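What you see is the complex with one protein chain gone and the rest in place.
Chain IDs A, B and C follow the sequence of writing; residue 1 opens each chain.
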């Protein structure tokens, strides 16, 4: 398939997801900062989801820059990835509005977990479609920190602990996401920085 | 016309359609999964419409990868295709909200039927504009499973039966769409998988 | 400037304008076609505005395919064109909702008139920036039927008559737009059909 067109379609969806999250900021009914400040918790959730998209896009860009083929299976796993991204406005709005409640924070945590799983599946699919003829591409994808962390035992051990802690102090869900995303933003493959 | 620009414009519309369907998920007013669960029927309709867009895009991509010309008539039939796609948020929202009612499900069924007709018209137009100088392109489009099914007698026989059953059990409309889309997602032209 | 990037930015705005007009369709509160049918007048206005965008895009595509330069002045006239296009959802929603009222129909008429003026200005700017080194491009733009009609005396004579008739029978505003757009859709430059 046409790699450029699949990437452009993905980008369009991601850009719209990022921007419709802004619609959730309701224009304050009164001309006071107090009215504006009532949205602080959504703003926190929005910033984390913004970082989410930035990190997700960066890694997607790297994978699509490397892959030599876009097969039907890669297309559909990419669509699954888009589907999870499209859930972000819902989970962000809910978790941002009820930042101290267990269930909305758990929901955000579940969506984030789905994303890490689908992201690992996407990485795996890119490896698989390139393995035969372009083993060096498959190797590079396998070495991506974002991939290696999410298939490690340590990550899932921390994950279980955080899952339990959400029932004690719900916002840990957003903090964990923030920490994981920051780690992914900082630790990237060395050659992800060069011009493709 | 500039094939890339027409395809990019189409993609932008499709990406926005996919994403504004998310706006229909109302942020639950209460921090409970019970409040979230009340949206399950829309979620079902959303997933089917998401698959709809994935399948439609895949076939559109194949046709535009093959065609050697984008004429004025192809441009306008493509616009008609865009118009029907743009109706998807309306039909999905209504059919998802009233999943056990005849008229909303019938409406979804009508929009889907319009899409299959416009899709067949688009395929036919691509064939026609390439027939003379690129008969191999016309031949490939004619062999697309998505095209052959929708111009077959069998499809329309099943269609008539389903149309009748909607009055008995409305959700059959969504099930039929799901079945037809799954079939289109699985059975594709062999060379649709290669890099264009 | 980078012609492709300016065109892509323009396309993105036009695609979003086209799609957010769909948001104006409110999901019927009841599962009956009667509830859906109450939106018929907006649907009529929507279809005309959809045709509007199709015609506008076609002519924009032709002009940008031909122009050899995108100067700062062309960029800003193009932005003015985008600004008028962005008013379309407002005028369509209002004129579609109050199809028998003078003032909303007059508003639609005014926005359409602004568009024809800005469109003529855009055509003129493309001519001017190409006149010196690429006179054949300037000549082609001047020969575009869409340009020639809107700078003709006959068009503006009809325009004045329609303006008066709106006060008698408001929907003439939409009918006039439909007629003008249909004419522009049918009469196009011969070479607008070839692959650029």
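Definition applied: contacts are C-beta pairs under 8 Å (C-beta built on N, C-alpha and C of every residue); 3 or more make two chains touch, one makes a residue touch a chain.
Just so it is clear, the structure is predicted and the values come from calculations on it, not from any experiment.
For the chain that does not appear, the touching partners among the shown chains are A, C.
Among the residues C:47, C:86, C:158 or C:178, only C:86 touches the chain that is left out of the figure. Against the chain not shown here, subunit C presents residues 1-3, 5-6, 8-9, 12-13, 16-17, 20, 23-24, 68-72, 75-76, 79, 82-83, 86-87, 89-90, 93-94, 97-98, 101-104, 107. Contacts to the hidden chain, counted on subunit A, fall at residues 7-8, 11-12, 14-16, 18-20, 22-23, 25, 27-28, 31-33, 36, 50, 54, 57-58, 61, 65, 185, 188, 192-196.
The rule we apply is simple: only the chains that are shown with their structure count from here on.
The distance from the centre of subunit A to the centre of subunit C, each centre being the mean of the chain's C-alpha atoms, comes to 38 Å. In subunit C, the positions touching at least two other chains are 12.
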